[in-house]
Structure formats: C-alpha cells, structure tokens
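The complex is shown incomplete by one protein chain, all other protein chains being positioned as in the whole.
In order of appearance the chains are A and B, and numbering begins at 1 in each one.
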Amino acid sequence: MHFASMRQYIVVLIIAAVVALAVTAYLSLPRAYLLMATTTSTRDTGLLPPMLRNFTLDTGIEVRYIAVGTGQALDAGRRGDVDVVMVHAPALEAEFIASKDGLCRNQIMYNTFVIVGPAGDSAGVRNATSAPDALARIYDNRSRFESRADNSGTNIKELALWSAAGLNASSFGTWYEKTNQGMGATLTIANERAAYTLSDDGTWFAREPTLPYLGLLYNRTDSVLRNQYSVIPVNPATHPGVFSERALAFAQWLVGPRGQSFIGAFKVHGHTIFTPDGTGDC
Amino acid sequence: MSLEVSGLVKSFGAREVLRGIDLRIEPGEIFAIAGPSGAGKTTLLRCVDFLLRPETGSIRYDGATTPAEPAPAIALRRRIGMVAQNPLLFRGNAAYNVSFGLCIRDVDEPELSRRTADALKALGMSDLAATRASVLSAGEAQRVAFARAVVVRPDLLLLDEFTANLDPTNVNILEGAVREYNRSTGATVILVTHNMFQAKRLANRVALLLEGRIVEVGAVPEFFENPKDPRTRAFVTGEYAY
Partner (left out) sequence: MTLAGDILQITALSLLVAGTSTLVATLIAVPIGTVLGLREVGSARLLRNILFTLYGLPPVLAGLLVFLLLSRAGPLGPLRLLYTPLGMVIAQVVIVTPIILGITMSVVSTVERRVKDTAFVLGADRYQLSITVLREAAAGVLTAIMVGFGRAISEVGAVFIVGGHIEGQTQVLTTTIITDVAQAEYGHAVALGVILLLLAAVIYSLLYRIQERTLP
C-alpha cells in the first residue's frame, strides 16, 4: 500500500510544517514589548541589560533592542520599524526631529571619546596637545587607523576631528582602514592589527581586559570629545502603530531619578562609564 | 478481450515503422507476432498499450475505441498487462515489485499480501520475496516482472520477447506460466517473438510481420507446415537472412 503510505508521509510532513509554523508564529505574535534601536557602544558597555531590567521592574514595560550604528538606528526609526531610538550624534538627531520622524528628544548622559592605540604609540599620541593634534600625529606617522565608517555617532565624531585637524579623511591612503562595524568589533580589529582608533571610554573600559595590545593614549575631557547620548521616541503621527506612550514613558524614566541614578552608579571594571545629564522636552 | 487493429500507421520522423496493420485477435487466444528485429513488432505492442500514439488507423478493444476521458481510459489501460524484454524493476524487494499493480488499484490488505505471495509462488519465487530487485539474476528478474504483470489479472497480456537471452530453465518456467495464465483466466495473450520455436510452442495463431506489414496470418500447424507466402516459408525454414 505504498501510495497510501506516501499520502501518510505527506500528511505527516504537512502536520510537522504547520506545527513548526504555529510555534514560530506564536513567537512572532505582534510584540508587546517596546523595540528600541540603539548603538553598538551602549550594548558593548553592558549598560543596557541591567538598565532595561530596572525599567521593566519599575513600569512593567518590556524593552528589546537591536544594536546598530547611529545612522542605521535612526534609519530604523525613519522606516517605523522601531518605537524609540537611543543614539549619540546630535546633528543627525536634529535632522531626525526636523523631518518629523522623531517626536521629541531627551538627553540622557554622556561619556567621553578617547583615542586608543598600540601600547608602543609610535605616533606619539600620548604627547598630543589636543584631539585634532593627536589625529594629526597619526596622520604624519601614517600609523594604521581603524575607522568604523558606519555613520555611527563615533564615526561622525571621528570625521569631525580629522576636519578640525585640517585633514580630509577621504584622501587617506591604505593606512586608514574602514571596518564598517560596531565599536566592539572595531576595537577587536584594532587590537589584532596594532592600530589606533577612536572609541567612547565606556566601551573601552568594558572591553579593556580583552584588548591586551591596546592602550588608552588620549583621554582628556576636552569639550569636543564629549559624547552625548539621547533618547528619541518615534513620532506616531508620521509612523502610526509605534508604541508611542511606552516610548515616552521610557524616555521620561531615563531622565528621571531612577534612570539617572542607575546610570550614575553603573560601573564596569571599577570605572564609572556614563555621566548622567538628563534633561529634555519629552 | 478481443482486439481489432485496422490501418495502423506509425512513423518515427521520416521512418515509417508500421505501414498499415490489420489484425483481429480473438478473446482467449494466444497470438504470436513473429518477425525479424526491426520489423515493427515492439512498436505495434507499444501502440496497443498506449505508450505510442499511431498516426492513422484504429485499435478497438472488445469492439470499442479508446475512451477520451481519463478515468475510463485508465480503466481500459488497467485491463492490459505487458512484460518487456529487459524489464525494469522498481527499487525495493521482489514482493514490492509484484504488489505494485495491486497498490495502483488500491487493493487492501490482507488481499494484497495474499495475491502477491500467490503470484510469487506460481513463479517459484517464494524464497526471494524479500530479496532486493537489484540483486536478482536476469531470469529471476523476468519472473518477478511476469508475476507483477499477471497478479492484477489483465484481460490482455502483451509479451515482448519476454524470454530472449534467458536460460532454458527460466524459459520453461515462464512459458508454463503463460499457458497456465491463459488457461485459468481465459485472457488473451499477444506474444511478440523472433523465435519461431517459441511461437510454435505457445501460440494458437501466428502472424508474420515484415517491414511494417503483416505478411501472413495462420493457425499454428498450417502456418508452419504449409505457409502460403514465400517469405513466410523462407522465415519458418530459417532461410530468411536477416
């Protein structure tokens, strides 16, 4: 009776597929959680998981996130794929608000950009008088430099610093390498290739133990190196269907006493990583 | 089943293989179609079994033409069985192969197993029921193919050089099985062969097919002992060079 048994196989296959699809679909049910697009640097410091857990405990709102570059995070908001963005590129954020993709902006905290590089420091970044001077020294020495080149907040800051040094990064030679990846990945690459790179100090401190060949070479708190993080709920008028109220609650919690004190108390390997400076119009 | 073939023409490209065949085969007879290789014997059988579509001419089964609708066409097809010279056995064991036609016809257990076992036993194959088809000898494979064809009790059994290249023992078993099948069921058998002795042993009537045409049709004793056509005489005496 092999034709009948073949029919049985087909029925079993169909049942298996339907069950598998049902389980998958169940896991894909319209999410009840708030979805955030954020930058790799906030993930790579390890701040997000405990902070989001606290937020959920306080409000009952669950938050999940995708970690990408600032440019891509804002684009996810621009497409309406996420409810809220947490980024660090003030110029791009202003555009995001101006185009009505963002509802409002709360600044949350800042940390500092630092220049890290091979412990030998052949370019002499340690002796630099300013951040642009440090980059000029790297340029003069044609020391290998890893650029994230991912339109992230860090990348935008890096390009601004080259400009401040009177240099045009687009004309650089092969010593200037573009990783097109996140902060953590770029630090890993710099460590392997004995290269300089620009990092935020938060990610650096979080990753320092795994980067034996790199040293912290320039970490003065020049105002130009201030790395301001902000949260922007996506505008429900432009993108109907986003969880606007929950996003607002999240933005407000972050600048409120609970969020701010958590951020101020957050330490990685003994270092305080973010300075809370919560304020804003949300 | 009776068979009436009239004006049958079949070509492959420019080559005309059957050039107007007229035949009438009566229910229950064993009819041999003899002739040299390339005469069109296999083509004729394949037309009868719907594997080929003739250009002109008709074939009537029990007086009726082939139905146009699929269901009755399949029903008619299922009344006809065929055993080819080098049979193809499906992947699986001998019993699976024999049961194939029964499965096609939705025969249920326990009848399925019983009929399969009976058919294998009739061909002396009971021991080999669970043997994989790919390891059977040529003679065993042909016996499986024969059992597979007759287990579904076709009213018309087509045999295409079904014992060519087999040893005498297997030829004896298979010829005995043909006789037995014909006797017990009254089914019509058409036997295509280039072996005059086999035609003589098995058939009631014989036709000689040469270059796509029927030369002569006759009952077995007359056809061999007193052929009318000189070409038939040359063929039966072995003078015909081909």
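Here is the rule we go by: a contact is a pair of C-beta atoms (placed from the backbone, for glycine too) under 8 Å apart; a residue touches a chain by one contact, two chains touch by 3 or more.
Note that the structure is predicted; figures quoted are calculated from it, not measured.
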| item | value |
| --- | --- |
| Shown chains that the omitted chain touches within the full complex | A, B |
| Of B:31, B:61 or B:100, the one touching the omitted chain in the full complex | B:100 |
| Contact residue for the chain not shown (choose from A:14, A:94 or A:265) | A:14 |
| Contact partner of the left-out chain, one of A:182, A:259 or A:278 | A:182 |
| Contact footprint on chain A, counting only the chain that is left out | 2-3, 6, 13-14, 16-17, 20-21, 23-25, 27-28, 30-31, 35, 44, 49, 64-67, 79-81, 181-182, 184-185, 188, 207, 210-211, 239, 241 |
| Contact set of chain B toward the excluded chain (per top definition) | 49-51, 70, 74, 77-78, 80-82, 84, 87-88, 90-92, 100-101, 104-105, 132-134, 148-149, 152 |
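The working rule: only the chains that are shown with their structure count from here on.
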| item | value |
| --- | --- |
| Cα-centroid distance, chain A relative to chain B, in whole angstrom | 79 |
